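As you look at this complex, bear in mind that one protein chain is not there, while each of the others sits in place.
We call the chains A and B, going by the order they appear; numbering starts again at 1 in every chain.
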């Protein structure tokens, strides 16, 4: 397993914990928590794969995916994970996770022969539609659609930057790291400054 | 670009505006409005393509689709588009758009080797499930499922007529125009007369 995979599964773990915490606010049972964890972590990539025609979708047959999601549920079940310190750590890892998911989504789309514009769309979907699906399952309006956190905007700008850098033949790994840092920075800066998109 | 495509993209534009207006009632931000516009315009065709196995789904790599959806959001953002005249125009174009989407959906399904009965189902899905998905994202019961407008019934009757005409080898374009007119007429007539299906 290389560095990228370790980072990637760390992102999955944090996304999954976010899903479990969402399930807790709705008083779901343990099965419901596993479903919400899985949907939060893998829902975006699943929608991307369905739309561009990758089959089976990426996580099918990846046993580690299942293990990490179940583990995230068990850990969140036994340790309450509601302390300020842990919430802060989750926030930080989540910001970088979104960056990573955006770039990985773009890469998967490009490899499937998708044009630059739609690869960017697929990157945003990969990073944000897991949370959207989880919100739908919680019977609430997806928070990504409402003013609040420049979540998708960060993915759009950082993902766009990544495509520009690729276009100028910058080294792929360097481009990736820069773009992820940009996405995480925009997201963190936007929350600090309470920036948000205008209401339609 | 031929006449059919121009009509088709006009339909997409109007469906997208409908989505943006729905986003406005929920006070979504601009990103949320683009998502709702896209889902309203392309959601039905996307579900159809996924079910029958067309991949990637129809709009992937169609840059004009993205442009029209973003444009519909920007226009609706700057011009309030809430006047009675504009709402009336939207209603009329929407009625014909539903007709067009039904027939195009049937054609796509038939071309993919789907039987007549399910091609009709796919036509109805194409015309109506974009709005259904948008309603789900707005956290409301999809209006298409509740008594109100003979929306799906119009698609069913007009789409069925189209299949009968195809079966009798009528000229395809004539059949298409007649069926679209029938769907739009039933829909408009039903609203005028407040016709609705019985509650289950």
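Quick note on the criterion: a residue touches a chain if its C-beta (ideal position, glycine included) is under 8 Å from a C-beta of that chain, and two chains touch if they have at least 3 such contacts.
As the structure is a computational prediction, the values presented were derived from the model and not from experiment.
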Checklist entry - Hey, which of A:4, A:30 or A:164 is the one touching the hidden chain? => result A:30
Checklist entry - On chain A, what residues meet the omitted chain? => result 20, 23-24, 26-33, 35-36, 46, 50, 55-57, 60-61, 63, 66, 73, 76-77, 136-139
Item to check | chain B, residues in touch with the chain not shown (by the definition above) | outcome: 50-53, 55, 112, 114-115, 117-118, 121, 132, 136, 139-142, 144-148, 152-153, 196-200
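We take it that only the chains that are shown with their structure count from here on.
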Checklist outcome for this item: Distance between the CA centroids of chain A and chain B (whole Å) is 31
